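Missing here is one protein chain; the remaining ones are kept as they sit in the complex.
Moving on to chain A:
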Amino acid sequence: MSSLTVTGVTKVFPARGDGSRTVAVDDVTLHVPHGSLTAVLGPSGCGKTTLLRLVAGFLAPDAGEIRFDDRVVAGAGRPVPPQTRRVGYVPQEGALFPHLDVAANIAFGLPRDGGRADRVEEMLDLVELPRDFAGRRPHELSGGQQQRVALARALAPSPSVVLLDEPFSSLDASLRESTGRAVARALRAAHATGLLVTHDQSEALSLSDQVAVLRAGRLIQAGSPADVYMAPHDPELARFVGGATSLPGESDAAGTAATCALGRVTLSQPSSADHLVLVVRPDQVVLVADGVPARVDDVSFYGHDAAVRLSLAADGTALVARVTGPSAPSVGDTVQVGVAGAVHAYPAPVHD
């Protein structure tokens, strides 16, 4: 396994009929340390799959460099073809070879000399599938099992980097989480360097060591899941990752607190600007005894918790609060809300 370094990589797709060029990946620089898993997060069409295909070698970058440890695989001279890059690739639907059984699929990339059967069993153990699955055909497996076999197949030749292209998006909700966790465990056990492409922020936050957020081809922020969640780079990212609400606010003289529709809140970092945009995540909005009055517009009850959509009685500002399921109010109730913890703030855009 090696680390993966992407430096200034740009990919432009040529003009189509209407003459528009698409800059799919725009000057992206990213480092994935040895043995860690980085999730590339972004809405569909943001260029995350293109980035993954560039790393795999199915596409060649127009500018920039891709290195596995110190080995340059794209950027200087002819790019290294995919078959000699030694990447493990797990595509969206698993894409097991339908004419081969599980064992032959896993052993597909292994050299023809001995030890294949041992390696197949080792891999089945790694992805937590019973060994007697070796003789099954792909169509006899469930979607989650197919994904695990696809991962085993990718890991069997001990690749430098494992690339996972939305591997869980075709699974239904209950399988998605358990398969995701099993895959992350297997990657850790194999000390694999992984790049996981996803549009699901909870998947990205829960599985990876590092989250890289891509928007319109540009890297917006790369950091630990906690960083990205608690200190997002801009209000838009705060809405995308945490489902946060933005509120206008005025900072006080010291710059450590601000006043807004929810009253006085503490800032997570001191700010020098007077006018601020405050982002309040649903988990920070709490129902209290003496707060700002708000009306309950809608309640989505999930059992263990509930999302409560509120509008403030004073000016109608819409807010979302996440509360424990049993404590959820009813639609039409008037409740008192407050803010728990420090709030992340950005200087407000200047209007003239």
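Just so we're on the same page, a residue touches a chain if its C-beta (ideal position, glycine included) is under 8 Å from a C-beta of that chain, and two chains touch if they have at least 3 such contacts; residues count from 1.
In this section, contacts and distances are computed from a predicted model.
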Exercise. Which one, "5-oxoprolinase subunit PxpB", "Transketolase family protein", "Tricarboxylic transport membrane protein" or "Ferric iron ABC transporter, permease protein", is the UniProt name for the chain you do not see?
Worked result: "Ferric iron ABC transporter, permease protein"
Seminar exercise, completed: Contacting the left-out chain: of A:K48, A:R85 or A:R119, that is A:R85
For this session: Return the single residue from A:G143, A:P157, A:G223 or A:G341 that touches the missing chain.
Result: A:P157
For this session: Among A:R78, A:H99, A:H139 or A:H304, single out the residue that touches the unshown chain.
Result: A:H99
Problem set entry | Where the unshown chain meets chain A, residue by residue | 56-58, 81-89, 91-93, 95, 97-99, 108-109, 150, 153-154, 157, 159, 163
